[in-house]
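Every protein chain but one is kept in place in this view of the complex.
Chains: A and B, in written order; residue numbering restarts at 1 for each.
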Amino acid sequence: MIQEPVVPSLLQMEGFSLEHRSVFGPVSILTDVNFSLGYGEVLGVIGESGAGKSTIGNAILGLLAPQFVRVSGTIRLEGAPIDDRTLERDIRGHRIAAIFQDHTASLDPLMPVGKQIRETVLALDPALTVSEAKEVSLQLMTRVGISDAARRYADYPHQFSGGQRQRLVIAIALAGSPDVIIADEPTSALDATVQKQILALLRSLVDESGLSVILVTHDMGVVAEITDRVLVMRKGEVVEQGRTAAILDRPQHVYTQSLLAAVPRLRQTMAARKVRSTSPQWSDGRSETPILSVRNLSRSFATTGPKYWPWGETAVTEKPFALRDVSFDLLRGSVTGIVGESGSGKTTIGRIMAGLEFASQGCVAIDGREFDVTRPGRRSGILGLVQMIFQDPSLSLNPHMTIERILRESIRYGAGDVERPSDCAAMMERLGLPRSLLSRHPHQLSGGQKQRVSIARALLARPRIVVADEPTSALDVSVQAEIVALLKEAIAETDMTMVFISHDLALVQDLCDQIHIFKAGRIEDAGSPHYIFSQSTHPYTRELIAARSSWFTR
Amino acid sequence: MKAIVLRILLQRPGLDRTAGLFRLRLRAGGSQIVLAAFVLVAILAPLISPQNPYDPLQVLGWDASSPPGTVGSGGYAYILGTDGLGRDILSTIFYGLRISLVVSIVSSLAAAMIGLAAGVTAAYFGRWIDAVIMRLVDLQLSLPTILVALIAIVTLGPGVDRIILALIIVQWAVYARMVRGVALSETRKSYMDAAQLLRMPTLRILLRHLLPNSIAPALTLLPIEIGHAIALEATLSFLGLGVPLDKPSLGSAVANGFQYLMTGQYWISLFPGLALLCLVASINFVGDDLRRRLDPRSAAR
Partner (left out) sequence: MYWATIASGRLAQAALLLLAMSLIAFIGIHSIGNPVFNVVNIETATAEDIRQATTALGLDQPVWKQYFLFLSNIVRGEFGTSYIYHQPAVDLVLGKLPATLELAVFAMLVAAPVGVGLGLLAGRNEGSAFDRVVLRFCVLVASVPSFWLSMMLILGLAVLAGWLPSGGRGDSMLAFGQEWSVLTGDGLRHIILPALALALPNIALICRLARAGTIEVQGQEFTRFCRAKGLSARRILMRHTLPNISIPIVTIIALQFGGMLAFAVVVETIFAWPGVGKLLIDSIQLLDRPVVMATLTFVAVAFVTLNALVDLLYAILDPRVRLS
């Protein structure tokens, strides 16, 4: 561990251990955590799910459920230990404020945002009058970058975009001019470009007002972007801490090294490469008939409001994605990346190709046979020709079936005409899953294992086209890398055609022969990875590339 | 010193774990024992009752309205007294339990099955099928159960089988609404999409994938609805629309005593009512406990 120069510390955690006690006995959550936070410093706390990184923030704020019991250690603010009494009266909001991950859930949906800021201002400084507090609130809104604050003061949270809501949350955190802000995954729910803006805002607040920030995150990119120092957590223990630059450059601990290695890196310049034995057809100049073509596909915005009868239950308002006149081809044996931020229509296009959703206009042709995708998949006949790998493995396996039954079902009903080994056990072996898992139920498997089963199910149906819809975004970084490697292998072995949908440019860079960049339902930019990363001058493509932390762009 | 030893003992994970589980089991223990006793009594009623209240030959008219503890002309004591016709209250309770339990359990099980089928069907097919089923459910749920039961009984006529039918009509909508909600959220999960992509027969998707994942709420609702059904049957009997008078359920036994209440002959309706209360309460407590255990969200708390 690297020794630090002694800085006067603002917040300290000393020998802190925490247990979760339930009827099933105590479980250790944090073990002997030591760190200190300096003035005007941004401290990153990084780790995978279950590392106990969020618990640190909650422990400092005293927001833990009563089942969490402190076993040892103290938390000091400027040398004075924090206890429950001072927390409630003097510390929360006044000295230490918080920003949580879910900006939608952090704000009371039934109260205008201005009032939510104002009540915080008033609670923290009861001497103010209501109109003074409103004045302060408006200043805070302006400070975090809400334009036209006076007009938006009375608006409700749902009338703001995700990025704006997170700005409002930051405004509330700033209301008591705190010394420390604990930011728990503040940007994880946001798109890359918005994430960049929010991080910039946080950094500017630190630089301007000498605020300190504890930033809890799972994303190395965020750590590289704004933190001064970083704490690497694993299973409730600090495995390494030190200056961010030093840790990123020369990680000492094996775990840190593996975390860093797993982060997909973006290469600015790309050499022409050959990843597969059967190289895609366009590279030798011959144009061949595509295996799947999408022609002029459009999907209108879903209308909100009553579904059937005027007085029915409020209909589930579909997310307003739309596709506008999208056309592209998939070449036999190629891997096509579809990249876009949330709401770009990338998932919708994948589901339409698979026949799970229908379009308002356009058609999809597979092997020259046209399907009317404006009708439900079962009727248009397209259903079953394309298999999918879904985003969240915990939702994609029927919890009431054993793994073996799930896979057998896929063999039995799968429709494909290509000969493939269709034995469950062989497939399990190929995907690196122990055979003993066959008799288990999904909830007994880890996230990565579940996703492998999900891949096995898709492959066992012997499809010629597979759509992978963000197959790694619900997984920890280290597992993500394994899944991507697995997919690469699976594609290389066969002449399967694949569509890889992702929000992360770095992920598709190494995997794909062709990349389509979607924005608001349109294809903004398309081409080979070489073109996209080295040559394209399209502003949106450049913005997406720039949104990645420069640390992981080589 | 003792405290420290105790604390260390309690900190040992194994011991704490067993103790915790033991506590979990014990929590509903009381109501479970009471409920089991009720069921046992209902099953054994003909063997343990002092008299058969349905048999006119065993009922002695001149013992009518005896207070609790009176030794009747039959030679045995009326522990809880007799009603206006001379029927032993204790025996009436034992026999009444049988009718109350059979009517409520049969009707609730049938309603659960119908509701399950309707809810899953509505959620899976959506569109007009969903609209028709859910409008029916809405219509029924917007009316108080007592009215629906009243209309049903009035239309169907008297009799135990008709009561069961009326209770099914009253209850199925609750299950349908609940199951549909859960099934709807299940259909949005991607394992359902995966099943679609394999082009399985619709029936298989419904039975193998959707149904098993939507059944839990119906199961947790079951005990509560059985409790409701018992109370509702009693109410109908009280209003004179329930089971025939010569075969009293708990409800009609209570109703029989209403006219005697003002004259201070409280036992005729007090004891059957207490039995009814204990039965429904124990079912509700057991049901609540079951729900707490099955619902992972509340278990985490």
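Details
Methods note: a residue touches a chain if its C-beta (ideal position, glycine included) is under 8 Å from a C-beta of that chain, and two chains touch if they have at least 3 such contacts.
Everything numeric in this text was worked out from a predicted model, so none of it was measured.
The chain not displayed here makes contact, within the full complex, with A, B. For the chain missing from the display, the contacting residue among B:Ile89, B:Val179, B:Met192 or B:Ala231 is B:Ala231, taking the whole complex into account. When the full complex is taken into account, the listed residue touching the unshown chain is A:His94, out of A:His20, A:Arg70 or A:His94.
Shown as candidates are A:Ala173, A:Val194, A:Val223 or A:Met427; the residue that touches the absent chain is A:Ala173. When you scan A:Glu14, A:Asp32 or A:Asp102 for touch with the missing chain, the hit is A:Asp102.
For the options A:Ser36, A:Thr55 or A:Thr120, the residue in contact with the chain missing from this view is A:Thr120. Along chain B, the points of touch with the absent chain fall at residues 135, 139, 142-144, 146-147, 150-151, 154-155, 157, 227, 231-232, 234-235, 238-239, 251, 254-255, 257-258, 261-262, 264, 266, 269-270, 273, 276-277, 280-281, 283-285, 288, 301. Where chain A meets the chain that is not shown, the touching residues are 61, 63, 88, 92-94, 97-98, 100, 102, 105-112, 119-120, 123-124, 156, 158-159, 169, 172-173, 175-176, 304-306, 309-311, 314, 317.
Quick note on the criterion: only the chains that are shown with their structure count from here on.
Inter-chain spacing, taken between the CA centroids of chain A and chain B, is 47 Å.
Considering their complex, residues 11, 13-14, 16-17, 19-21, 23-24, 127-128, 130-131, 134-135, 189-191, 193-200, 208-209, 212-213 of chain B touch chain A. Of all residues in chain A, only 22-26, 307-309, 312-313, 351, 354-356, 377-378, 383-384, 386-388, 390-392, 395-401, 409-410, 413-415, 454, 457, 461 touch chain B in the complex they form.
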